[in-house]
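Got a structure for you, questions after.
With one protein chain removed, the remaining protein chains of the complex are shown where they sit.
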Amino acid sequence: MLINQFLLLGAALFCIGVYGVLARKNGVLVLMSIELILNAVNINLLAFGAMHQGPAAITGQVFALFIITVAAAEVGVGLAIVLLIYRNRTSVDLSEVDLMKG
Amino acid sequence: MLEHAWVIPAITFTSFWLILFFGRRLPKGGSEIGILAVGSTLVLSCVMVAQWVGRAKTLAVGHGEEIEHIRGPVDNTVRWFTSGQFRVRVGTHVDGLTVVMLFTVALISFLVHVFSTNYMEGDRRFTHYFASLSLFTTGMYVLVTASTTLAALFGWELMGLCSFMLIGHWWEEKPNSNAALKAFFTTRTGDIGLLVGISILFWAAGGTFDIAKINQAALSGQISHTVLVVAACALLAAVIGKSAQFPLHTWLPDAMAGPTPVSALIHAATMVVAGVYLLARVYGVFWVGFHIPDGGFNFVAAVGATTIVIAAVLAFVQRDIKKVLAYSTISQLGYMVMALGVGAWTAAIFHLFTHAMFKALLFLGSGSVSHSVHSFDMVDDMGGLRKPMPKTFATFMVGSLALAGLFPLAGFWSKDEILLGAGENGYKVFMIVGLVGAFMTAMYMTRCVYLTFFGEYRGHGHPHESPLPILGPLYVLTVFSVGAGLLNAPFTHEWFGKLIENETFFHAGVATHDFSVPDALISTVVVLAAIGIGYLLFFQGKLPRGVTARQPLARVGYTFLANRYYLDHIYTGGVVGGISGPIARAAYWFNQNVLDGIVNGVAIVAKKFADWQYKYIDQGAIDGTVNGSGHGAEGLGGFFRTIQTGRVQQYGALLFGATALLALALVLTV
Partner (left out) sequence: MIAENIAFGVLAASAVLAALRLVTTKNVVHAALYLVVVLASVGANYILLAAEFVAVVQLLVYVGAIVVIFLFGVMLTRAQIGHESELDNDQRGIALVTALFLLGILSYVLIDFFQDDKLPELTGVSKATLQATRGTGAVGDAIFSTYLVPFEVVSVLLLAALVGAIVLARRD
């Protein structure tokens, strides 16, 4: 198998995720798109790990595990924030959240 | 049974889950499961004591000529997990100390369970209460049977959690949940030391958590003395937190917010002595680390002695009967720690054993009283209770005298042994502190008994004697408060001591001393004098009334005590809030006095200069330039402002776009 086929799959998922993060209005959907981005990164890590022999092969897997853990933490906090936004303005429309407007 | 000690915590652990899941559906709300489980562990622990007594003395200890044969410990370990080079084993280590602790915990826990069925009747979290009690008992069993420091840590933390849950049992009231948090955080502060100590000893003893091996390594000089000192200090921090020693003792009086049976079980008889147990268990580390056999002075004894006096003084100014007992507990724990510090190992464990009996009796007695008058305030709601509650009064009286250390009750023997050990091992100062403590103990207990049971009834309603589930445990504990001391008396040939003295004890060569009549006479005289003076002061009213109002010095002292040496203020105000407060005030003062002066001076000079400058330079030359650039900046700002929409996704688009552009630039140039 080519290494590039995995890396390109990762790149494709990453860009789809970026599109989702930028174009979606619903906060929950934005968080889902972020999961796509993180998964793309995981594919890259594992592909690079598989490319090497020896200890580096394990490093890729270990860091993929760490990313999965961090993603879980991120979803937890992210959804809590979305929930808070919903509670304060009865909508999860992110384009209405513009208190930082200059 | 000695090999299968793990069964005991397993029973109560099972009971915890059973109560949690099925307790509510049972007619007695799950209390029957708890009583059955703890009762069966009590039977098993009695079996273990009997088997231990009957065990052949095969282990040779001692050096050269003085070889003695003792009962060897029973180990039963299995592999827990392997990670690379680490092989961690877990299991039980049973010796005399373990079986005695198991028996003590099982007995008190069983009596508290029985007591609670009546005391907690109708409580809205009755089932959860019994589940927590079971879990707590499990934690204590795990600690005392643990063969490794890791398993001990597990039991230790489990107890901390249950203590938190039970102190905050009525968490709807803010003070209760605050007290629970305070107890948890304060003991956690010490637990950091436990973690550090365990880690250090793990590496120092050659990669093992096994307590027996750690003791051996410490005593054989395999671990360098510096490492031992650090490890011992770290472990001592844990002991100070858990066993409520000065200066981390402040959580224990607040912990009285929990139900009274809980105070009897956790905050008098078992959990708070976990620190003492730990000290006694890894005694080798302290023995060598703090030079305990050398006599004179050491840190452990100093902590204990300070605690004895400081807590006993505070017991005099309490109005709440449970607070008196709480400070008394702290003070008695100080005795145990001091005993270990001065090398009186057997005496410390013996005092732990007798203290568990009479202090549990006193706490349950106070529970019986409060059950009847619905209050804990001795000054306002009690008095004269000896008539309506004669049985509670009699048992409480025995407990008080045992605590005071009157011959021949339990406290006399154990306290006397500690004082003897301190005197004989070259710690004369600490013996005197112990005597002072004994004097104060007898006196504040006189005050407590007077306020509760003598004089006129000052409360409302009609107090009545408690029912049998409450009185039963009191009777049993009364028997032990009277008889427990005889187990280690000269005419029983120190049976108790022979039972518990283990490998570490002999390996270290801890000194033992025979009962000395003059020493016993001195302490008896001290106790009798204290009771006599207490009688004059409290019963006869010879205490100068209003002394705090007339004498400024007395008033200052009283206020100091009433505020508990301001330790709580120091912790909350000083340690927690103080980092901002005083620094802010200091900064304000500095601002007002130093900086302002400088600024004012500079300002006057600057104003003169500015007047001149204004006229000629500002108005003429600079204004034009400034106005011009101001208009320019405003225009530019207005342009950039349009990008600042406040919408995070537009920022994201800019971020990704810019990154892509940078990447493009990189690709094109490289």
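In this document, chain identifiers A and B correspond to the written order of the chains, with residue numbering beginning at 1 in each.
The working rule: a residue touches a chain if its C-beta (ideal position, glycine included) is under 8 Å from a C-beta of that chain, and two chains touch if they have at least 3 such contacts.
Predicted model, so just to flag it, every value in this text is computed and none were measured.
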Item to check | chain B, residues in touch with the chain not shown (by the definition above) | outcome: 83-84, 649-650, 653, 656-657, 659-660, 663-664, 667
Item to check | Absent chain, residues of chain A that touch it | outcome: 1-9, 11-20, 22-29, 31-33, 35-36, 39, 42-43, 46-47, 49-51, 53-55, 57-62, 64-66, 68-77, 79-84, 86-87, 92, 94-95
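The criterion applied here is as follows: only the chains that are shown with their structure count from here on.
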Checklist entry - So, what's the distance in Å between the C-alpha centres of chain B and chain A? => result 46
Checklist entry - Which residues, counting only chain B, touch chain A once they are in their complex? => result 641, 643-649, 652-653, 656
Next on the checklist: Considering only the defined contacts, which chain A positions touch chain B in the complex?
Outcome noted: 18, 21-23, 30, 94-95, 97-102
